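With one protein chain removed, the remaining protein chains of the complex are shown where they sit.
Then we have chain A:
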Amino acid sequence: MAIRSFFAPFLFFALCSYSSLTPVLSLYEDQVGLMDWHQQYIGKVKQAVFSTQKTGRRRVIVSTEENVIASLDLRHGEIFWRHLLGSNDVIDGIDIGLGKYVITLSSGGSVLRSWNLPDGQMMWESSLQGPKHSKSLLLVPTNLKIEKDNVIVVFSNGRLHAVSCIDGEVLWNKDFEAESFEALQVIQPPGSDLIYVVGFAASSQFEMYQINARNGELLKHERATFSSGFLREVSLVSSETVVALDSTGSILLTISFQNGEISFQQTPISSLVEDPSGPAVIIPSSVPGIFAIKTNAFTIFIRVIGEGKLEVVEKTNHETTVSNVLPISEGQQAFALVQHAGSEIHLAVKIAHDWDGNLLKESIKMDQQRGLVHKVFINNYIRTDRSHGFRVLIVMEDHSLLLLQQGAIVWSREDGLASVIDVTASELPVERDGVSVAKVEHNLFEWLKGHMLKLKGTLMLASPEDVAAIQSMRLKSSEKSKMTRDHNGFRKLLVVLTRAGKLFALHTGDGRIVWSHFLQSLHKSGTCQSPIGLNLYQWQVPHHHAMDENPSVLVISRCGPSSDAPVVLSFVDTYTGKELNSLSLVHGVVQVIPLPYTDSTEQRLHLLIDSDKHAHLYPTTSEALRIFKREFSNIYWYSVEDHNGIIKGHALKCKCTDEAADEFCFDTRDLWSVVFPSESGKIIATVTRKLNEVVHTQAKVIADQDVMYKYISRNLLFVATVAPKGSGEIGSVTPEESWLVAYLIDTVTGRILHRVTHHGARGPVHAVFSENWIVYHYFNLRAHRYEMSVIEIYDQSRADNKDVWKLVLGKHNLSSPISLFSRPEVITKSQSYFFTHSVKAIAVTSTAKGITSKQLLVGTIGDQVLALDKRFLDPRRSVNPTQAEKEEGIIPLTDSLPIIPQSYVTHALRVEGLRGIITVPAKLESTTLVFAHGVDLFFTQLAPSRTYDSLTEDFSYALLLLTIVALVAAIFVTWRLSERKELQDKWR
């Protein structure tokens, strides 16, 4: 740190940082939860199995689309235990075996695991191999035993396995050699030793295998051909009958394979329903005797009445979801139906053979923001009067999970937050007189009481109860969860877009959901079957009009993954969560470029590039157009085509020449292109600086009062390419055939400013770009270790600005605008270090003014966030730094980066499935807000150079006050005493 500053405020700062050359940012145990919060989620539930054992705690086991298996408390929805499987270990099915083991089948049916139900410990794991890839099915029969051993039947990889429930040993297996056989159901009729495997072969052939469950012996193999083919879904209506649809979706086929004889019954849908309106699909279910089909307009429930005769029992145009089947007593099976009707959902529990009678019928008011019911799981309990009570677990369109019981929502979990796509921060409303936003404000007495308690704690007079009270008071401090802006800028809203298409606003103080909004454009609808949210942008951030304008965000959503698909722009007010406006665009969008210009209402100008390379300006106002025209010739854009290895630069040309185009559409022309030949390199990572990053200074003062000028450009792109072989699996390439090339490309001119090759290195590359430096992480094949490299870029053309008098008088050109077309002379410095962990994400702290030193935030493979001081990644480190360099704060060079256990930002917590780390500057310069998201969410405040500009949180104001009062009292008393003494002296 430079001690050469003349100015007193800096001197203090300099002294502070000088005295803390190696700051260790650790936390005391009682500080956990003061600044940070951690929320655990599981993701959208795919499958739920209720624990049937009469254990004290009722539990439900769920598997989710985030690859989590979890055990939830049925009373409160809390997580008992949870396991996150790897992203290439997708869960195919779960079930409960023997009442105490959770059986999971994952990895495309090749890994079968058993977990202990009460505590989630893994009991055994077995690997199931097979001849070919196929659909995987898991069946845990309740009463199929082989030599006192319960059996799990798994069909996976074209092979049927019977696995022991106790130790995971494969008892027998049976291959299904037939090339095109595709199993759809594995059926084990209760009370028999037979297993049926039914499926299709060659799209028009139905096959049935009858297998002895005891030894895997093939008893019977029947096949039947149906000329017009099948749709790939079947519904099981009894243990020896399935219902399928033909390939046109207009004829229902009841296939019965009683006693090994296959027989078809064809029933055209039109004979059941007058107006089927289009092809139908079967809703997969296994309710005995009843199945459901869905056409464009209706959901139709059909009953099978012996010998393949069908009868429609209900036809409804409401959205309907059918649950799993729950055996409630001998021969009786119940299932639940959930139907939407306006703002309510109707829940009906029926017995399988009695459609018209309802065991239960309830209407529950449902928040419109949750969308449709996607999945229903039913469970029963015995009431005190021996009757059956039912509870259902429903999964909504926004991925939330709710438990309904007795006509009410017992608990709900916002599991959409497990799949965050994009995050942006927004300010809270300004505190205004008359607007009572602070409901949590407490009275003076409580304030005093709190401070007295704190004081007792400081003076070590507190009893254990007091300590607990102090701790809970600190954690629940109303100050941090207020709904207004604070002086330090710690309180903000995190606006989060989830994969389900729901927007959430989380309060940074305690992580609660302030509002949530399911965007209309992201609802599944007739016009768009699979809408996806793409990104969030800050649309309007009012500073000048902060009192009367609300900030808003722009959400870009697209119908499907294709780049031509229709796009909807939605504008959402971040204070209220109201959708202000939504625009359906006539053009597609491949790029969204926020421009560094705002109009008079502080709306940011955005340029949307469509697939024909036309640029469209938003907002579509004449003022925006005027601002845009003024900067027209200075706006460029580039596109990275990573699949064919080309980076192209474009400039704006003129108004669109199309007839239909409006005045906000512009043609573009190609300026330059950088081609990476496919035999030498494949683009695996591109990183730019964050648009909103603030850099305090362009000069870097080094030892001996020398100056280096940083090359700070917003238009630099870091590109990493690897040898084509090196992008495959780990272990597939030798060090000789693998290399990694890092490029720094100027995106305006296409000039390559720097290039460096790492021989024997391979991806994946994670990089972060800030100020004038890039840090990237890759694997070194020669050393068999991960490495991190840093590149710092300096501007040599400014280096001769060394005349003090010129600088004093301001006669220099250091602050005049620069054009990138003037050739920059840059020099780079770089260094590489070993790093122990593999990395999931890298981010860098960002502060309001950019003065505070930086820390890298590394999301490690253990799902933790490690704060690594940037000074460890300084290319000027050397083995023996000189005295001046030491004074400057340069750390002696070591070959690997230190991992200090105290510098884990997440301390003892884990952010399961960590995907991204976002930093937001607080108003207080020393502090930055960090938000890490994955399946879990974690938020904390960081002060990379400690809080040099504010008192710490545990500063005792009461003690200060008391000291002042005591001093004043002492002054008063001594004054009186001296008065008296003087008087006595005079009387002597």
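Simple rule for what comes next: a contact is a pair of C-beta atoms (placed from the backbone, for glycine too) under 8 Å apart; a residue touches a chain by one contact, two chains touch by 3 or more; residues count from 1.
In this text, contacts and distances are computed from a predicted model.
Match the chain absent from this complex view to the correct UniProt protein name in "UDP-arabinopyranose mutase 5", "3-hydroxyacyl-CoA dehydratase 2", "ER membrane protein complex subunit 4" or "Acyl-coenzyme A thioesterase 4-like isoform X1".
Options "UDP-arabinopyranose mutase 5", "3-hydroxyacyl-CoA dehydratase 2", "ER membrane protein complex subunit 4" or "Acyl-coenzyme A thioesterase 4-like isoform X1" narrow down to "ER membrane protein complex subunit 4" for the missing chain.
For the chain that's not shown, point to the residue among A:I364, A:V410 or A:V592 touching it.
With A:I364, A:V410 or A:V592 as choices, the missing chain is touched by A:V592.
Thinking of the whole complex, not just what is shown, which of A:L372, A:I409, A:A546 or A:V695 touches the missing chain?
A:V695
In the whole complex, not just what's shown, which of A:I818, A:I899 or A:L962 touches the removed chain?
Of the candidates A:I818, A:I899 or A:L962, A:I818 is in touch with the missing chain.
Quick one: which of A:Y618, A:Y638, A:Y743 or A:F872 touches the chain that's been left out?
Residue touching the chain left out of view: A:Y638.
For chain A, which residues touch the unseen chain?
Touching the chain left out of view, chain A contributes residues 2-6, 15, 18, 534-535, 556, 558, 563, 589-596, 607, 609, 631, 634-642, 649-650, 686, 688, 691, 695-699, 701, 705-707, 709-710, 712-715, 747-748, 801-804, 807-808, 814-821, 986.
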